[in-house]
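Encoded as structure tokens, the structure appears first; notes follow it.
Only one protein chain is missing; all other protein chains are in place.
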């Protein structure tokens, strides 16, 4: 028992010493790893975090949201204005070229918008694009984007997932070609793609450089290493310069070694427990009773879990959205940790001895276990059903899941509609099916009046909290671990921006 | 002879067909393909679109026959996950797995056959006990733990070999050891048992009566007979390794077909999964067939009279 | 002139077996370790005052006493502050259950198929051989993963999947063993004496292939335990908070490079259990094999 521990300890010491010898600064290459195999680099055909990282390096949106101030700036568009509720006119930046030399102009924007807005093309995340109806060319450097209906967070989407593709190239190669040889206007161009396994990026000399910086590091080398221990091993060996999404315990240990830079940043993702208030899974189930749902809320010591397990900059959340999101009302009912009260509520609800229920989850198993421990204390016996996301989502959409631990990353969109709009508008992920809430949210999402939106969301979020449809848990955070030579300031939106990296 | 090869092949096809039908039903009934295609953050309306697009509402048998008829012509379909032809993805990944499988089985054979022979030559000697030790440890140690220990020791601490990846032959050393060691105990035990049995056979006594040197008796007369069941076992193990190297491929970040299969399960990428199961069972069938041919060469009793 | 056997009557097969067993070091080692594990499993509540499910987020990952930990938890605590010794002791129950029940299921399937194929030969044999081939051509780990991934990893699902996938060796070995026994003349004699088929199978075939059955049983039991650990490693074994050793290894894996005792303790326990089962299997084979023909 003792030996392997010593082994590991000495291994760490040794490799830490050897680190600096294997500098990657010398060949100007930043090496990092993905944990999952990315299905395709074409951002419109993947929905993964890894895809967003690559997309932000390779392509540009029309707008740009400053991650620090939250302010929207021009990117491929320099000016934009609303003609009416459903028409946005944009002036495009001149003199921009794609990685393959194709010049960027209004045709590219029109082609891209019309392509992605067409449901027949099967863009994976429809929500990102379905709000646009079409684009029209005014002149070579002016376009109009026509919406189906008023869509308040349009700017957020244009600064995020909606990136511009080269029209001639994309028309020729299609998604398959784009996946293997992506072409954009971004600070990095792709020099090689081994689908799912290996990506090499190179700084793009012709980058326009505003509002984002041009790349500082010459090459980015990304491998897929599924086992996180192996990633750490490679980090020790100097084969990786940068680890992201490092679990809290490991990040602490790495930090304690004093050899690495460990950074923690907030993420837009929040965790929550969704309860079967509408009785889809079990019409007479305990979760249909608000007293039970409130008992659950009182039973779990969220602060303790945040302190012990989630750590970092995470904090307990009470409202069903992320704090940085627009219209995320914070003044809602709060349920403090109080097991006695939970027991009393259960007794009042007719479950003095508690009950037994399936508890579905798909990630962060230790968090789920910790919550189960707390629930067990008040008499709620849970059977963990730990499934792959797709299987769980399938079960949820069929209404077979009474009680589940979920998380939602809102595609890094800083607007409450990205989370509330998805979960409380009567869709297949809506466990509450509260007609009133649905009406408020739908109304909010079709008006551009910011104050009105804030008011409507406030009503909806307050009711969600009062009824305890969800138990919002905590905000997530991301740990980044870097070698000493790397300089990078992480942002609070879970996005790693390669162009912000530099060597010390 | 020709007739029997045909019959044998027919049986093989039937086995492959049955395996693919079973797995098709199993995978299809248990998972929801549309969610898988849409991905983690997909919204509800995305899934509805996909369901219509791919025709998942058709009866299962129709979908299966559709798949099968295309598979026969070599069209394994498109990966739902990568949106690329399955044949292309598998083509990319198979070489890694094949390399790993061949290295591992060679390692296992090189380690286990001489040890099995030596152990059989002197039962209960030090070498026999050592061989037994190697075997029982091999059976009892979980391969992922073993793999990670090797990484800590040989890669992090000694810096002798890379911890992950598949770039050079050095990348394959640790995975080969881990996967090969997994197959070693069974092969060694069988070699030892076979040798002990063969060494007590009458023809070995005859060989000794002829005054042949011990080395020649062991390797020419005994091993050739003892190796026959080992060949069959090695074929089964080889087939198993190709599909069963998931854990090793995951630890060492070798992106082979085994890992692809496992990932395809978690992504519900049915076309890839289906194709892989078909290919793995084909491999198994091919290996056992080759083993039979090899055995026929080794053992003339199995040849045409 | 009754021919009484000479003065030194050879001992009965059972006595001879017991004598050989008492001299077999591996068997004794295996049996002792196994017995210890079984006793720990049975008497777990007496061996620790801690509840294996009781978490305490304030005392997370306390190292074992040997590594300078708190004497209250002599094997330390896990990532949720649960007593590691309590989890190990209760986990013995789960791991043993998985091994034994999965082996019982596969033994039932494999023996039935193997004995029928070996006894009847011909068409029955062809069908069974085909089934064995189909089973072998199916990549076990993949199929197990697929099923567990999609049905969720409850103890019952894991055990059933393992049980339904590990019967091939039983079938193969019992098929050939039965064929061998089938050709012996006492089977013919029993048939001529009017014994019914079930009677022959139970009285004459089964006892004589029993040693093969026991040996394969131990092997597959060990195999099931190891496979469960591998499934757990891939996140698809028994579900938490059930303390199976495989799950403990998989949970401890997270901190492999930093708190390696978290994986080492259940890893060593699992290693010794599987080692002991295998050594018992080997021992039983050694002890029963020379029997039959003096």
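Here the chain labels run A, B and C in written order, and each chain numbers its own residues starting at 1.
Note that in this section a residue touches a chain if its C-beta (ideal position, glycine included) is under 8 Å from a C-beta of that chain, and two chains touch if they have at least 3 such contacts.
Keep in mind that, in the parts below, contacts and distances are computed from a predicted model.
**Q** According to UniProt, what is the chain that's been left out of this complex called? Choose from "Multisubunit potassium/proton antiporter, PhaG subunit", "Hydrogenase maturation factor", "Glutathione import ATP-binding protein GsiA" or "Amino acid/amide ABC transporter membrane protein 1 (HAAT family)".
**A** Record says "Glutathione import ATP-binding protein GsiA".
**Q** Considering all chains of the complex, which shown ones does the missing chain contact?
**A** B, C
**Q** Looking beyond the chains shown, say which of C:100, C:190, C:214 or C:268 touches the absent one.
**A** C:190
**Q** Which chain C residues would touch the chain omitted from the figure, given the whole complex?
**A** Residues touching the hidden chain, for chain C, are 1-6, 8-13, 184-186, 188-196, 199, 203-204, 207-208, 210, 291-294.
**Q** Name, in rising order, the residues on chain B that touch the hidden chain in the full complex.
**A** 1, 4-5, 8, 201-203, 205-214, 216, 221, 224-225, 292, 296, 298-305
The rule is simple: only the chains that are shown with their structure count from here on.
**Q** In terms of Cα-based centroids, which chain occupies the most central position?
**A** B
**Q** Taking each chain's centre as the mean of its Cα atoms, which chain lies farthest from chain C?
**A** Checked the centroid distances; the maximum from chain C is A.
**Q** In whole angstrom, what separates the CA-based centres of chain A and chain B?
**A** About 38 Å separates the centre of chain A from that of chain B.
**Q** Counting only Cα atoms for the centres, state how far chain A is from chain C in Å.
**A** 45
**Q** Quick one: report the Å distance separating chain B from chain C, using the average Cα coordinate of each chain.
**A** A distance of 23 Å separates the two centres.
**Q** Where in chain B do residues touch two or more of the other chains?
**A** Within chain B, the residues that touch at least two other chains are 30-31, 148, 152, 250, 266.
**Q** Among the residues of chain C, pick out those that touch two or more other chains and give their numbers.
**A** Counting only residues that touch two or more other chains, chain C contributes 149-150, 253, 256-257.
**Q** Going by the contact rule set out above, which residues of chain B touch chain A in the complex?
**A** Those in contact with chain A are residues 30-32, 35-47, 49-50, 53, 81-84, 89, 92, 148-149, 151-153, 155-157, 159, 162-165, 250-253, 255, 259, 263, 266-268.
**Q** Can you check the complex and tell me which residues of chain C touch chain A?
**A** Residue positions touching the partner: 53-55, 57-58, 60-61, 64, 66-67, 79-81, 149-150, 152-154, 235, 239-241, 251, 253-261, 264-265, 268.
**Q** Note which residues of chain A are touching chain C in the complex, please.
**A** Contact set of chain A toward chain C: 1-2, 4-5, 7-8, 11-12, 228-229, 232-233, 236, 247, 249-250, 253, 301, 304-305, 307-309, 365-366, 368-370, 372-373, 376, 383-388, 391.
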